[in-house]
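Removed: one protein chain of the complex. Kept in place: all other protein chains.
In this document, chain identifiers A and B correspond to the written order of the chains, with residue numbering beginning at 1 in each.
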Amino acid sequence: MKLSIQINEGPYQHQASDTAYQFAKAAIAAGHEIFRIFFYHDGVNNATRLAVPPRDDRDVSAQWTALSKEHDLDLVVCIAAAQRRGVMDAAEAKRQGLDADNLAEGFRISGLGQLIEAGIQSDRLVVFGA
Amino acid sequence: MALLHTVNKSPFESNTFNTCLGLAKQGSTILLIEDGVYAATTGHSVAEKIKNASGITFAVLGPDLQARGLESKLADDIKVIDYDGFVNMVVEHDSVQSWL
Partner (left out) sequence: MSVKKFMYINRKPPYGTVYALEALEVVLIGAAFDQDVSLAFIGDGVYELTKGQNTDAIGQKNFSPTYTALGDYDVKKLYVEKESLEERGLTLDDLQHLVWEDEDDDWAEKDSIHLVSRAEMADVLDDQDIILSF
């Protein structure tokens, strides 16, 4: 079955991203297709590559990057929510005249239409939040 | 159509569980995850509500229950599932409503 996931919260503050990650891994292991994972609200903060959690804690952002690499996942970060919160890829940072970018590997920034399209194209949409 | 509801907040801190219960139709499933698992234990008023809710299936995400040290306090008639079971439940229901 084709599944999509929406994540509304950032890492560490809430369990939402952790649960979504475990759910995604289980869905892939069961042979389902993850059509898209869409990061919205503070969920865009999962996509920063500048987080440095303590060594004995999980690295939420790096986990997503690794899962994406392994299974060719489409990790989409909402551009409007990302701009509000300072999550930028190199192209967007340049366009905005900013001196830095922070989007982690495996994520891409795009519009809210990607969430709607995920709902249209997928058999199920599961939302994780606070 | 059967709906899968997920609740991720403690029923003692938030009204979300009650809201979900009030809008869950017969034949639907309520899955307790994250801090929602506190509803799945015995010895409180919420356990009575779960016992009295007919026609609704209750399930709890085992890993979240274990993490919180409450496996031994689990109420009867609540099905314990893992993440694989969560995925199966999503597939077996027609749509999913996350009560955030």
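We adopt the following convention: contacts are C-beta pairs under 8 Å (C-beta built on N, C-alpha and C of every residue); 3 or more make two chains touch, one makes a residue touch a chain.
Computed from a predicted model, the values in this text were never measured in an experiment.
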Chain not shown: contacting residue from A:Ala29, A:Ala91 or A:Ile116: A:Ile116
On chain A, residues whose C-beta touches the chain left out of the figure: 6, 8, 40-41, 80-81, 111-113, 115-117, 119-120, 122, 125, 127, 129
Missing-partner contacts on chain B, residue numbers: 1, 3, 15, 19, 22-25, 28, 94-100
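Rule of thumb we're sticking to: only the chains that are shown with their structure count from here on.
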Centroid distance [mean C-alpha coordinates] between chain B and chain A, Å: 26
Residues of chain B that touch chain A when the two form their complex: 8, 33-35, 61, 63-64, 82-84, 86-88, 90-91, 95-96, 98, 100
Residues of chain A that touch chain B when the two form their complex: 1, 3, 8, 15-16, 19, 22-23, 25-27, 29-30, 32, 123-130
